[in-house]
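See below for the structure under consideration.
Left out: one protein chain. Kept in place: all the others.
Note that the chains are named A and B in the order they appear, and that numbering of residues resets to 1 at the start of each chain.
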Amino acid sequence: MTKACIREREAYSRLSEDYRPKRPIVRNIILAFVVGGLICVVGQFFLDYLVSRKLAPTQAQAMTSSIMVFLGAFLTGIGVYDKLGRLAGMGAALPITGFANSVVSPAMEFKREGFVLGVSAKMFQVAGPVIVYGSLVSVLVSILRLYIFK
Amino acid sequence: MTYIKAFVVGGVLCAIAQFILDITKVNPALIMVSFVSAGAILSGLGIYGPLVKLGGAGATIPLTGFGHTLVTGMLEDAAKMGWFGLLTGGLRAASSGLTAAILFGYLMAVLFNPKG
Partner (left out) sequence: MEFHRRGTSTCIFPEMPVVVAAASVVGPREGEGPLGRLFDMVYNDTLFQETSWEKAETRMLRQALDLALAKAGIDQTQVDFLLAGDLLNQIISSSYMAREYDIPYVGLYGACATMAEGLALGSLLVGGRFARYVAVASSSHHDTAERQYRYPTEFGYQRVPTSQWTATAAGAVIIAAKGAGPRVEAVTVGRVQDYGVIDPNDMGSAMAPAFADTVWRHLQDMSRKPDDYDLILSGDLGKIGVGISHRLLLQKGIDIESRHQDSGLLLYEMKPEIGAGASGCGCIASVFTAKFWPDLMAGKIKRMLLVATGALHSPTSCQQGESIPSIAHAVALVSETA
């Protein structure tokens, strides 16, 4: 730190705070609620349909996830999902369709860099950490469940 | 009625995620990671199972459901084969979603170009 010393930086951070627009939190939360809710309703529709076709609940659930992944992937492919995400934030990102979006968007984006080091290497840019931490935490939780708090 | 429950449970999970994102101003990837972890923890505490019963797809479609699936799978396999189940159960239970993501992800990358 050469020129602006810590005190100047703190003063600047206070000064600049006045000019920063606040995020429209209420609007964002409502949109996330509605869009996220609707995506889940679509999932529920497929789940109910599969159960009515006499599939076992776990299988119906797994199949529903796969269908939703396909929908998210397809909507990303035709260039719709990024607009949904821009509108609804976590309402579009948190459902499994958003997970699919996080896989498809870098895969498509880096096609121009080739199919090995482009598409497949970048595919898990965002989804990779989700799988890594999901697995790590789950192992930890399961150990606690199995051996410590029986 | 199941649709309303799914709508509300799924919507509330997304709304909580949005609230945390806007308050903490971290990047969305961090929220996604935290929610998978949170789902796993809630599952371990025995809370997420009842939530799935209540909300159906509203609880399984959001990423918290992915954490729940991992833990459930591990506990199932651990019941069958002991500690080794921890290594097999998670991805076994989640395999359809992951394989679908890889398959469709690759397919879409072949078929479509980004539009910007």
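Heads up, the rule we're going with is that a contact is a pair of C-beta atoms (placed from the backbone, for glycine too) under 8 Å apart; a residue touches a chain by one contact, two chains touch by 3 or more.
Quantities reported herein were computed from a predicted structural model and do not represent experimental measurements.
J.: Touching the absent chain in the whole complex: find that residue among A:Arg20, A:Lys54 or A:Lys150.
T.: Checking each option in A:Arg20, A:Lys54 or A:Lys150, the one touching the absent chain turns out to be A:Arg20.
J.: In the whole complex, not just what's shown, which of A:Lys54, A:Arg86 or A:Lys150 touches the removed chain?
T.: Here the residue in touch with the unshown chain is A:Arg86.
J.: For chain B, which residues touch the unseen chain?
T.: Chain B touches the missing chain through residues 25, 28, 114-116.
J.: Can you name the residues of chain A that touch the chain not displayed here?
T.: 1-4, 8-9, 12-13, 15-16, 18-24, 28, 76, 79, 81-89, 92-93, 98, 101-102, 104-106, 108-110, 112, 122, 125-126
Note that in this section only the chains that are shown with their structure count from here on.
J.: For chain A versus chain B, what separation do you get between their C-alpha means, in angstrom?
T.: 10
J.: Where on chain B is chain A touching in the complex?
T.: By the definition above, chain B touches chain A via 2-3, 6-15, 17-19, 21-23, 28-29, 31-33, 35-37, 39-41, 43-44, 55-58, 60-67, 70-71, 74-75, 78, 83, 86, 89-91, 93, 96-98, 100-102, 104-115.
J.: Within the complex, which stretch of chain A touches chain B?
T.: Contact set of chain A toward chain B: 23, 25, 28-41, 43-48, 61-66, 68-70, 73-74, 76-79, 88-91, 93-100, 102-105, 107-109, 111, 119-120, 123, 126-127, 129-131, 133-135, 137-139, 141-146.
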